[in-house]
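Starting off with a structure, shown below.
Here's a slice of the assembly, chains where they normally sit.
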Amino acid sequence: MAKQLNGADVAKHNKKDDLWLIVHGKVYDLTEFAPNHPGGSSILLKYGGKDATEEYEPIHPPGTLEENLSEDKCLGEVQPDTVEKLEQKNPEKAVLQPGQIPPLSQCLNLYDFEVVGKQVLKPTAWAYYSSGADDEVTMRENSNVFGRIWFRPRILRNVSNINFATTMLGMKTTMPIYITATALGKLGHPDGEKNLTIAAGKTGIIQMIPTLASCSFDEIVDARINDQQVQFFQLYVNSNRAITEKIIRKAEDRGVKGLFVTVDAPQLGRREKDMRMKFDDTGSQVQNEGKDDVDRSQGAARAISSFIDPSLNWEDLQWLRSCTKMPICLKGVQTWEDAVLAAEAGLNGIVLSNHGGRQLDYARAGIEILEEVVTALKARNLWKPTFEVYIDGGVRRATDVLKAVAMGAKGVGIGRPFLYAYSAYGPDGVVHAINLLKAEMEMGLRLIGAPTLADLTPEMVDTRALGSHINPVPESHGSQIYQRLDTAIGMPNEPTNKL
Amino acid sequence: MAKQLNGADVAKHNKKDDLWLIVHGKVYDLTEFAPNHPGGSSILLKYGGKDATEEYEPIHPPGTLEENLSEDKCLGEVQPDTVEKLEQKNPEKAVLQPGQIPPLSQCLNLYDFEVVGKQVLKPTAWAYYSSGADDEVTMRENSNVFGRIWFRPRILRNVSNINFATTMLGMKTTMPIYITATALGKLGHPDGEKNLTIAAGKTGIIQMIPTLASCSFDEIVDARINDQQVQFFQLYVNSNRAITEKIIRKAEDRGVKGLFVTVDAPQLGRREKDMRMKFDDTGSQVQNEGKDDVDRSQGAARAISSFIDPSLNWEDLQWLRSCTKMPICLKGVQTWEDAVLAAEAGLNGIVLSNHGGRQLDYARAGIEILEEVVTALKARNLWKPTFEVYIDGGVRRATDVLKAVAMGAKGVGIGRPFLYAYSAYGPDGVVHAINLLKAEMEMGLRLIGAPTLADLTPEMVDTRALGSHINPVPESHGSQIYQRLDTAIGMPNEPTNKL
Amino acid sequence: MAKQLNGADVAKHNKKDDLWLIVHGKVYDLTEFAPNHPGGSSILLKYGGKDATEEYEPIHPPGTLEENLSEDKCLGEVQPDTVEKLEQKNPEKAVLQPGQIPPLSQCLNLYDFEVVGKQVLKPTAWAYYSSGADDEVTMRENSNVFGRIWFRPRILRNVSNINFATTMLGMKTTMPIYITATALGKLGHPDGEKNLTIAAGKTGIIQMIPTLASCSFDEIVDARINDQQVQFFQLYVNSNRAITEKIIRKAEDRGVKGLFVTVDAPQLGRREKDMRMKFDDTGSQVQNEGKDDVDRSQGAARAISSFIDPSLNWEDLQWLRSCTKMPICLKGVQTWEDAVLAAEAGLNGIVLSNHGGRQLDYARAGIEILEEVVTALKARNLWKPTFEVYIDGGVRRATDVLKAVAMGAKGVGIGRPFLYAYSAYGPDGVVHAINLLKAEMEMGLRLIGAPTLADLTPEMVDTRALGSHINPVPESHGSQIYQRLDTAIGMPNEPTNKL
C-alpha cells in the first residue's frame, strides 16, 4: 500500500523550489519538472500543494504523469478528507444546467447542436472549441464559402432508391462523411472522444482519432462497438521521432486503417477567445510588459502543443512511410502546388483544410482549394482513384457535402458539431446528428437527381463565384440617414414594432 | 338515419388496437387504417376517441375519408352534445384578431399582404406557408435575384396606351401573371383555394389548381365565376398511375386548359420552421434518438405527400401524353439541359422554378436559369412560340414581371402573396393585390417606354450581375470598433437618437 | 368691392352637387369643376364649405384657380371672423420647432441638412420630398454608386490656385453644379422656390426652375438678385400643346437661358411613403376594394401631374425646336442609345437622370449611364463641346461632382439637399450648403492634383466596379449563431457595452 500523506502537510509544498501537487488522489513532487512543463510553470505554481485534478483531467490523457515523471516523484496517496476543498471565486457555470437541456428531438440540424452546445458548455470549454485564429475570418469563411456554390439539379430521373455509401482509403462507410480529429474532448463530456467512437460505430462511419485527445489512444480504440469498426489516426509529429514512431506502430497494431499527418500546424494558432479566458483569475495583478505576458496568455491550445516539430518537411515522408503499412494522407494541404507534390510523393491522399480556421487567418476554405487542386491533378494526370482528396471545415448541411463530392472530394470531415452534440447529449447526440445528415443526404441527392454519389457530377454545381473574396465599400454618411420604408410611416398597423 | 353514438362511449376507443375518431360528426374506426396513414399513426392516436375535425379539415380535401376507408368503417354519428370539448393548452392565436386587421386599402403593394398575413395567420399556418427548405437561402435568393437585374428604359416613345394582355398556352389573360399552385389553402381561410378562383375570375387571370388543395378539385372548378374562366392544373404523379390517370382525365373533362407536371419534388423538402411547430405538444416527453424521431418531426409538408412517385422519369412522358389532349408543361426545370430535353420531347412549355425555395436549398432562382435557357434554346433552334417558358419564385413587384418578360418569359407565377391576401381579406384581398400589380404594370411599361409586352426587349434589362452568388468576407475585429460619424460626436442636435 | 359672404352660409354648400370652397378669403363654386380636378374630387368634398387655404397653398402656384375657373365661379369674399376654424385631430407636427433648430454653422456637409430637414419638415412634406419609387432601390443606388468609383490622385503638381468655374450652355457658373428642378417648394418653406433663386444668385450658380413649382414662374424669375443671374427652365409637356407653347415663349421672354424637357416621367411614379401619408385622415372608414382605392391613394406626386402628355415622342422635338431659340436639353436619358439619338437630333445636351429615384425603380444611376454614353458618343464622333452631358441624382459631396466631371460630365444637378437647407434655414441655408460644396471642391481638386476642371481626366478615377449590381447570398442559419470576438468574452473592460 502506498504511503499515506496528510493534505495539510502537502499544502506546505507550494513554492517554486518545493512544489507538490495532488492529482487523482496521488501526490507528486513537480519541483524539478515544473520548468519543463509544456503548459508553463506558473499554472503548476498556482496549484502548489493543492488538488489539481479537475484542471488536469481534460487536458492530459490518462498516463501523462506516468510517462513524464520518474516513479519516485510519486510520493504517495493523500488522505482524501484531509485535503482542503478548492474554493473558486466565481466558479464557471454553463447557461443551462443538465435538467434544462432541450429534448434531443428538437435538434433539427447541426446548427441546433451549436446553439445548445453554447449553453451547455462551461465558458472556457466553449471558448476552446468554438474559437478560431486571430479575427476568426477564416473560421467564418469556412461556412460562408458554401454560399457561393449553387446547384444545377436535374429532373425526371428515377430517384426511388438513394444510396450514398462509399469507401475511404478502401474502407466502407455509410456516407461520405468522417468524424475528424479534434482535441481535448473531455472539456465537453467526461467520456470525451469515446462518445464519438460509439456513435461512429452505431452509424457506420469512420472516426479519426486525434493525437491531442483527452482519452488515451487505447481507451478510444477499446470503445469500438465491434472489431469491424474502422478508425483513422491523426498525427502530430513529435520533435522526438522515436515517440512518434512508437505511436504509429501502436496505431497500426491496434487496427487503425489510415494515418493523417497534420501539416498545417507547425505551431498551434492564436485563438484569442480562448486566450482571453485565461485572464479570469490572474488578470488584475498583472501589469507588466513585453514578451513574458505574451507567453503566459496562450490558452489551452498552445499549452498542449509544444512538442510538435516545426522542422517537419517533405524529406521526412520517407521515414514516415518506413514506419507503417497504413495508407498515409496529409491533412492541411492548401494549394494545388502542394497537392501535386503529395500525389507525386506517392501518398494515399490529402485533406484540404485550414484546421477549422484555427491556424492561419485568411487561409482559404478547403472547398475553394478543391477546385484548383482537381484541375491541377487532372492536368498532370495525377487524378486517380488511388489518390483521395478530402476537405473539412464549416460543413454543416448535407448540401455542403454534396457540393464537395460533386466537385471531386472523396468525402468530408466534420468536427465541432459532433463535439457540441455529445457535450449536450452524449453518444446519442452524435448518432442523432449523423442521422439528421443522412436524412438530408437522401433528400439532397433525390432533389438533385443523383441516386448515387457517382451520379453527382461537376456540372451539377455552379461555382463561378467560388474564388470571390470581396467586401463592400464602407457606407457613406448618407446611408446612415436613410429611413426604411417600413419604419418611415409604418406599414399597415405598424407591425414591425409588434412582430 | 345513421346510427347514433354517445361521445363518452366513443372516447373509450383510444388505443392502438381499438382506435375511433370523430370527424364532421361521424365516427370512424381507424384501427386497421392507422398504420397506413400517410401522416403517421401517432397523430391518429393522439385524437383517439376524440373529435379531430379542426385538425383534419385543412389538410384533407373533402372526400378523403370516403376514398380511403370502406363504408363499414363509418360506425355512425355522434350525438353532438355528448362529445367532450377538446381543451387546448396554449391554444394557437394569431397576433391580430379579425376586428384588428388594417383596412384593405392600406395595402399598397404585395409585401404589405405578407406583413398583414404574418399577423393574421395562426403560427402553424404561417410556418407552413412562409417556410423554405433548410436555411431558406434559396427562398430569399428568389427575391434577391431581381435586385441584380436593372432597367435600361427608353424615352420619347408614345406610351399613351399601355396594354399588357397576353396569352398562356393559347388562353387569354389580362396580364402575364398566373396564380400558381400552393397547398393547404384552408390553413389561411375556410374557403381555401376558392378565394383564388373567384379573384382570378374577376380580374381575368389564370389560376393553376394544386393537387394538394384543401378544397376538392370539383369545388375549385365549381367556384369559377363563369364558364369562360381559364384554369390550369398542377399535377403530382402518384405511384399508383391509375389514380393519376383518373385525375388527369377528370381535369380535362372539367375544362382545365393546361397540365403542369411538378418535376422538382420527388420528395417534399425539409422546412424547419414548419417542422419545429410540431413540437409544441409533444416536445417535452421525447428524448429518444435516431431515425424514429427524424421521421416524426416532419410538419405538414411531408405528411401529405408520401404518395408522390420518385421514380417518375423522362420515359413516363409518353404515358402522360397518352392520358390527355391538354397541353403539358414541366414545372420545376432548373437547367438549360433539361429545358432542351423538354423542348425536344415536344412538350408545350416549362416553368423554371425551385418550388418557392421549399425543396432544394441553394437551387438557383428561376429568372437566373431563364437566361441560360433562352440562350440554349435559341442556339438549338428550339426557341419557338409553341414552347412557352415561365418562371416563378419571389415575384412581388410588376418590375419583377417586366424583367422576366424582357428576358423571354411568357409569364410568371405568383403564389404566397395571394395566400396572405385571402387569409386576411378573402377574395377581395386577392383582387386588390392583382389590381395593385396592374397599376404597377402600367406604370412600369410606361416608364420603360414599352407600350406593349412585345416592346419589352432583352436590351431593356442589364443582367450582367445575374449569376453573381457572392458573399462578403467576414469582417475583422476592427470593423466592430469603428465609430460611425453620426454617433461619434452627434450630428446637429443629435437627431439619430430622436428619430 | 366684392360680395361679402358669411362663413356659416358657405358651410352649407358641402355636397357633391353643391360644392363651395374658401381659398385665401375668397369663395369659389367648384360643383362643376370637381369631377375634373386633377387631384380627384374627394379631397374637394372633404373641404366642402370650409377654408382649404392651408392645404391648397403649397400644391398650387398662384393663379391656378384663376386659370382654371371662369370668373363667375368666384362668388365673393368671406367675412374672416365668420369662418369656423378647422380643428385638426392630431395636427401634423415636426419633430423640432423653430427655436430648436441647430445653428446653421453646425451643418458641416450636405447630409447634415437632410438630418435637420427630417426634423424640421412636417411628416407629409418630409414624405413627399424624401420618398422614391417602389422600394426606393434606385433612390439609394443613386448614392451608393459613387462608392464604386475611386480616385487615382496625382501628386507634386502645383495646386496653389484652384479654379472650378465653368460654363453651362454657354452661361457662366462658379462651379459645375446647378440647382435642379424639384416640385412643391412651399411644403418646406413659405417662400418656396424663391429661396433657391436668391441663394443661386448670391453664390453664382444656375437654378433650373420647375414646372411644378409652388411659386409662380414669374415670382421665381422676379426673385433673381440681378439681371445677370442665369436660370434654366424644366418643362413637363402638356397634352394641350398650346399651353406648353405659351409657357416656353414666356420663359424665353423672361430671360431663361436653357430648356430642359423631362422625358423620364410620362406618368409620375409611385412613391409609397408619400402615398401612405394620405391615409391619416381617411384610413379607418375605407374597406372597399379594387381600382377605386388604388386611384385615391396616390399622394401629392400624382395629384399634380395628370396633365403630362404620355404621347410625347421624338417626332415632337421639331415642334419644340420651333417654339424657342433657347438651347434644348433632354432630362432623364437613361441609355447610350437615347443619348446618341439626342445628339443626332441636334439637341444641345442631355441630363442622365432617373428623376431622383422617384420614377422607375431599378433604373440605373446617372453616373453609371455616363460611362456608356461617353463611350458611345466618342465612338460615333458625337462627343463635342456643343452637346453637353449632365447627370443628377444622389450627389452630396464634392467628390461625387469630381467623379462625374472626370468621367465627362459638364456638370451635375443637386435637388433635395437644397430643399432641406431652405426648409430649415431659408436662403441662408442654401448659401451655406453651396459654400460647403465649394470648400469641398477646392480641397478635392487640390488633393487630386487638378488645379482646374480641365485637369480632371478619366484616368483619375477607377471605375472598374461601376456596373456591378450585386447582392450577397442570404446568410445561412449558422452565421446567425456566430459570436463576435468583442462580445464573446469581452474585450478589455468590456468597452462595447459602455461606448
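A few comments on the model shown:
Chains here go by letter, A, B and C, matching the order in which they are written, and residues are numbered from 1 within each.
In the analysis below, a contact is a pair of C-beta atoms (placed from the backbone, for glycine too) under 8 Å apart; a residue touches a chain by one contact, two chains touch by 3 or more.
The model shown is predicted, which means the values in this text are computed figures rather than measured ones.
Shown chains number 3; the total number of identical copies in the complete complex of this file is 4.
Just so we're on the same page, only the chains that are shown with their structure count from here on.
For the touching copies subunit A and subunit B, the fraction of interface residue numbers used by both falls below half; the interface is of the different-residue type.
For the copy pair subunit B and subunit C, the superposing rotation over Cα atoms measures out at 90 degrees to the nearest 5. Distance between subunit A and subunit C, defined via averaged C-alpha coordinates, is recorded as 59 Å. Between the CA-based centres of subunit A and subunit B the separation comes to 42 Å, rounded to the whole angstrom.
Each of residues 111, 115, 118, 135, 272, 276, 473-478, 485 in subunit C touches at least two other chains. Residue ranges on subunit A touching subunit C, taken from their complex, read 109, 111, 114-115, 118, 123, 127, 130, 135-136, 140, 143-144, 146-148, 272-273, 276-277, 396-397, 473-479, 481-483, 485, 488-490. Only residues 102-106, 108-109, 134-137, 140-141, 144, 146-160, 397, 399, 403, 428, 431-432, 435-436, 439-440, 442-444, 446-448, 459, 462, 464-465, 468-472, 477, 480-481, 483, 486, 491-493, 495-496, 498-499 of subunit B touch subunit C when the two sit together in their complex. Residues 95-96, 100-102, 106-107, 111-112, 115-116, 118-119, 134-135, 137, 263-267, 269-270, 272, 275-276, 279, 283-284, 286-291, 293-294, 296-297, 310-314, 316-317, 330, 332-335, 337-338, 341, 359-364, 467-478, 484-486, 496, 499 of subunit B touch subunit A in their complex.
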